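Of the protein chains in this complex, one is absent; all others appear in place.
Chain IDs A and B follow the sequence of writing; residue 1 opens each chain.
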Amino acid sequence: MIAEAGHYALVLALGLALIQSTVPLLGARWRDAALMNVARSTALAQLLFVAMSFIALVTLHVTSDFSVVNVYENSHSLKPLIYKITGVWGNHEGSMLLWVSILALFGGLVAAFGNNLPLSLRAHVLAVQAWVAGAFYLFILMTSNPFLRIANPPIEGRDLNPILQDIGLAVHPPMLYLGYVGFSISFSFAVAALLEGRIDAAWARWVRPWTLMAWIFLTLGIAMGSYWAYYELGWGGWWFWDPVENASLMPWLAGTALLHSALVMEKRNALKVWTILLSILTFSLSLLGTFLVRSGVLTSVHAFATDPARGVFILLILCVFIGGSLSLFAWRASALKQGGLFAPISREGALVLNNLFLTVACATVLTGTLYPMAYEVLSSDKISVGAPFFQLTFGPVFVALLLAVPFGPLLAWKRGDLLGATQRLLAAGIAALIAIALVWAWTYGGATLAPLAIGLAVFVVMGALCDVAERIGLFRMPLSISLRRARGLPRAAWGTMFAHAGLGIALIGIVCETTGNTEYIGAMRPGDVVPIAGYQLKLDGLTPRPGPNFSETIAQFIVKRDGATVSTMTPSKRSFATRGMSTTEAALLTRGASQLYISLGDATADGAIAVRIYHKPLVLLIWWGPVLMAFGGLLSLSDRRLRVGAPKPAKAPRALQPAE
Amino acid sequence: MTLWFVFALMTVAAVFAVLWPLSRSRPSGTGGSETVVYKDQLAEIDRDLASGIIAAAEADAARVEISRRLLAAADEGQREAAPQANLKLRRVAAILALIGLPLVAATLYLRLGAPQLGDFPLAGRSLVADASQPLVNLVAQVEAHLEKNPTDGRGWTVLAPVLSRLGRYDDAVRAYRNAINYAGDSAERRADLGEALMGTAGGVVTADAKAEFERAIALNADDPKGNYFLGLAAEQDGRKTDAAAIWQAMLAKAPADAPWRPLVQAALVRVGGVAAPALPDSAMAAAKDMNDTDRSAMIRGMVDRLATRLKQNGDDVEGWLRLVRAYLVMGERDKAMSALSDARQAVANDAERLRQLNEGLKNLGLDG
Partner (left out) sequence: MTRKQRRLTLICGALAVLAIAAGLVLNALRDSIVFFSTPSMVAEKHIGPGKRFRLGGLVQPGSLKRGENLAVSFSVADGSATLPVAYTGILPDLFREGQGVVAEGALDASGTFRADNVLAKHDETYMPKEVADALKKQGHWKDDYGAKPSASAAPQPAQGTMR
C-alpha cells in the first residue's frame, strides 16, 4: 500500500501541477484574485504530495520491500540503515524524485513566504514553476518510475556495492540539487517578468534571497563533492575537470554573476535585461548539468545512470525550457524599459566587469565540456579535454577577475573614483607584495608563478578586509565610533567581506596544494621509515581483520616529527572476495590546515605493500574558502533587507530563516 | 479496500487545494507591492546615513532616485485595474479540479500502477520465506561464509553454478576458477567455467571459453558439455560441417538415455547435419524433471518475472521468444501457446518485429 500510495501521490502532484500551470495565468489575465491564489494552495498541496511520495520511497527502502523494482535493484537487506536511506537517491529514479521534491519544496516556500510579492507576479512565478515541475513529473512517471512493482518479489536485493556506501557520496548530491533546483526560482521569476512585460528594481530585491539561497547550497555542494573525491578516490586530487564537476561549476559561475547583477538592478534599476538573461542561463545550465549526469552523454568518473531513452526525454525538456525561455526573452526583452545610467568606472561598472569575467569563465568551461561531444559528432574521433585546457583558459580569466574583486566594493555607485579606491587598497597591495617577497624567498628556485598567485590571494583577502575597515572608518576614527559603525554595518556588507575573503583563502589552498605538495610512492615493508616534509612515517605493521562482508588489511603508520610521536595513521584496503572488488580507505592526518594523506596499493609477493603518501600543505583552505563564502552568503541572507516575507521590519519575526 | 479509501482521501485533499481559494470571496493576501520595497529602501538610506556609512550627498542622490521609482510604482498601481471576480472562469476552474484532476490522476495511475499488489516488507516475509526463492538467500550466506574461508573449494563449487543461474556471470567465473584452484581440476568444472565465460560474453563462445572447453576435453574426452560447446564454437565460427562432425561423434558414443541427446540432435538439425527429427520438447521437459525442485522453482520465478515485464512492455521480441522457449522447456505447452499469441498481438503493429518473431518461432520448431 505504501508503494501504491506513493505512486498515486506522485500522479496527483502531476495533476496539481497541470492546474497550477494554467489557472493562475488565466487569473492574472482576467485579474481575478481567487484564481491567482489557486497557485498558492496548489503549490503547497504539490509539496505535500511529493513529500508523501518521497517519504514512501524512503520507507520502502528502509523496510526492504523488494516488490518495488527500484528497491530490489538498489538495495539489500544487509545494508546499514543509513545507506538504505541514502541509497534512495543513489540511483537514477530516486535521485530524480529527490530533484522534484526539492523543486516542490522551493515552490512551496515561495507560496508560503511570498506574501510580499504582488499577487500577479506570484501567480506567474508559481505557474512557471509548475511548468518545470510538470515536465519532470512526466519524465519520472514515464521513463524512470521508482514505484514499478514486481509481482513475484525476490527475497533479496541486488545491490551491496561497497563503493557506493559512503557518507560523503550520500550527502553531497542533495546539496547540489538544492543548489541546481534553487535556481529554478530565479528562472521562474525571470520568465514571469517577461510574461508580465514589467520589471523594475523591486523585482531584484524579491529574487535575490532565493538566488542567494540556491547559491549557498551549490557552493557547499561543490565543496563537499570535491572533498569527497579527495579522500575517497585515493589519489589525492580534489578537482578533475570531470564533466560532472564542470556541470556543477557552470551554474555556480552563472549564479554568482546573477547575484551580482541583481544587486546592480536592485540598487540602480540598471542591467535589467541582462539579469533576466542570466537567470534563464543559470537555470538552463542547471538543467544541462542534470542532463549531462543523467543521460551519460559524456563519459565520466561518476557515470551511474546511462540510458539514452531518458536522455532523449531530458533533451526534449532542455529544448523546450531553454529554447522556449530564450525565445520569450528575444521576443519580450526589447519591451522592457531601460534603467539607470552609470559611468564605466563605478560600482555598476565593476559589477559589469565581474559579470563579464564570470560569464566568459563559464563559457570556457562549457566549451571544454561540450567540445569532445561536438568533435565526436563531427569527426567520429574520441577526444578528451583535460585539466591543461582549463588551466590555460579558465585560469587567466579567473586571475583577471580576482585582480578586480577588491576594487568593486570600494567604488561608489554611479560614478566611482578609481584613484581613490586604489589608494584605499594600498594596504592590501603592500601586504600582497610582502607576501610575494616572502614566498619567493622561501621557495627560492621553485615555481615562479606560485609567489605571484599567493600574492594575488593575499590581495583579495586583504582587499576584502580593507573594504570593511574603510566603511567603519577603522584607524581613521576613534575605536568606539568604528565599533558602533561596525555594529550598524548591514550584514550584507559583512557577507560580502567573508565571501570575497573566502575566494582568496581558497586560492591560497589551491596554490599551496598544487606547488607545495610532496609525495612518496613506493613499496614499504613493515619497519620501513619514510621521511616526508619533516615527518617520519614508519610502517609499523600490517594487520588483517575480517569485516562483516569483507576482509581488511590495515597498515599501521607511526607518524613522528623531530623524534616525538605525533599520531598513528591506519589506512586500509578492503577486499570483497565474492565480488572480486576492493576499496581503499585512505588515512588522513590533519595538522592545522595541512594534511598527511596515505593510501594503500596492492601487496607485493614479498610482503611489502605499495604505499602512496602525500603531504599537502594548507590543503584544507581549499574547502574552508567555500565554507567561508557560504557563511558570507548566509550572513547576507539574514540581512533584514533581504528577508523573504518581511517587507516591513516590524514583521521580522515572520521572516523565513535561512535553511540549515 | 483501504488502499482505495486512501486514494479517495488523497484525491479529495488535492481537489480541495484547488477549490479552497476559489470558494473564498475575499482572498486573504492581496499581495505586496513595489511601493513597500521602495519605502523600505528609503528607510534604509536613513539608517545608513545615521550610522555614518554613507555621506549626505550620496544619500540625497539615492533618495531622489528611489523616490522617483516610488512615484512611478504608485502611479502604476493606481492605473492597474482593481482585482475583480470572474465567476465564469472560477466555475471553469472548479469543474477542472472536480472532474479533470481525478480523471487525469486515475487514468495515469491505472496505466502505471499495480494496485492489486500489497506491501512486501522484508520483516514480514523472512518468517514465511516462500519456497520459490531460497537460493538468493543461500547465496548471501555462502558468500559470507566464503569471505571468511576463501579456500573452501567445496563452497565455491556449490556457489558457482548458482551464480551462473542468477546471471552473475562475472562472479560465477571467479567462483569456478576458485573451485578449480581449491577443489581440484575436473572436466566438468572446466566446462562449467567455459559456459560462465560465454555468459559474460552474452552467449558467444569466446577464445577464453573455447580454451576452457578444450581443457575439459583434454581431461575427459567424452565430457558432453565440453564437446557440445566446442561444436557450438565451430557453428558460431561458421564451420558448420565441423560442428556437425563433433555432434555426430557425440551422439554415436552417447548412451541411448542420455538426457542431453535431444538437444544435440536439435543442434545437429540446425547446422544441417543428419536429421534426427524427434521433437525435443517432451524429452527436454523430462530432462528438466530430473533436476532438483529448487532449481525449477527458481527458473519459474524468473520466467514469471519475464512474463510480467513483457506484459508491461511487449516490444521485446527476444524476450517473447525466450518466454515461449522457457515454457516449452518446462513442459507447459499451453502457456507457451498463449504467450505466443500474446506476443503476436503485442508486435502486430510492427512488421519488422513480427517477421523477427515468426523467424524465431520457426527456429523453435513452432511454425504457427
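We adopt the following convention: a contact is a pair of C-beta atoms (placed from the backbone, for glycine too) under 8 Å apart; a residue touches a chain by one contact, two chains touch by 3 or more.
Note that the structure is a prediction, hence the values are computed from the model and not measured.
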Residue of A:Pro80, A:Gly323, A:Pro396 or A:Pro546 in touch with the missing chain, whole complex considered: A:Pro396
Residue of A:Leu148, A:Ile317, A:Ala333 or A:Val360 touching the missing chain in the full complex: A:Val360
Listed residues B:Leu49, B:Ala72, B:Leu306 or B:Leu354, member touching the removed chain: B:Leu306
Hidden-chain contact residue, picked from the options B:Arg69, B:Arg189, B:Lys210 or B:Arg325: B:Arg325
Residue ranges of chain A at the interface with the undisplayed chain: 161, 234-235, 296, 299-301, 303-304, 306-307, 341-344, 352-353, 356-357, 360, 363-364, 367-368, 371-372, 375, 381-386, 388-389, 392-393, 396-397, 521-523, 580-584, 599, 601-602, 604-605, 610, 612
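Heads up, the rule we're going with is that only the chains that are shown with their structure count from here on.
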For the chain B and chain A complex, residues of the former touching the latter: 2-3, 6-7, 10-11, 13-14, 17-18, 20-22, 24-25, 27, 29-34, 36-38, 40-41, 43-44, 47-48, 50-53, 58, 61-62, 65, 69, 72-73, 76, 81-86, 89-90, 93, 96-97, 100-101, 104-105, 108-109, 112-115, 117-123, 125-126, 129-130, 132-134, 136-137, 139-140, 143-144, 146-148, 150, 159, 170-171, 174-175, 301, 304-305, 308, 312
Interface residues, chain A side, partner chain B - complex: 1-5, 7-9, 11-12, 14-16, 18-19, 23, 26-27, 30-35, 37-38, 40-42, 44-45, 48-49, 52, 63-67, 77-78, 115-122, 141, 145, 147-156, 198, 200-202, 205-206, 268-269, 340, 412-414, 471, 473, 481, 484-485, 488-490, 546, 549-551, 576-580, 641, 647-649
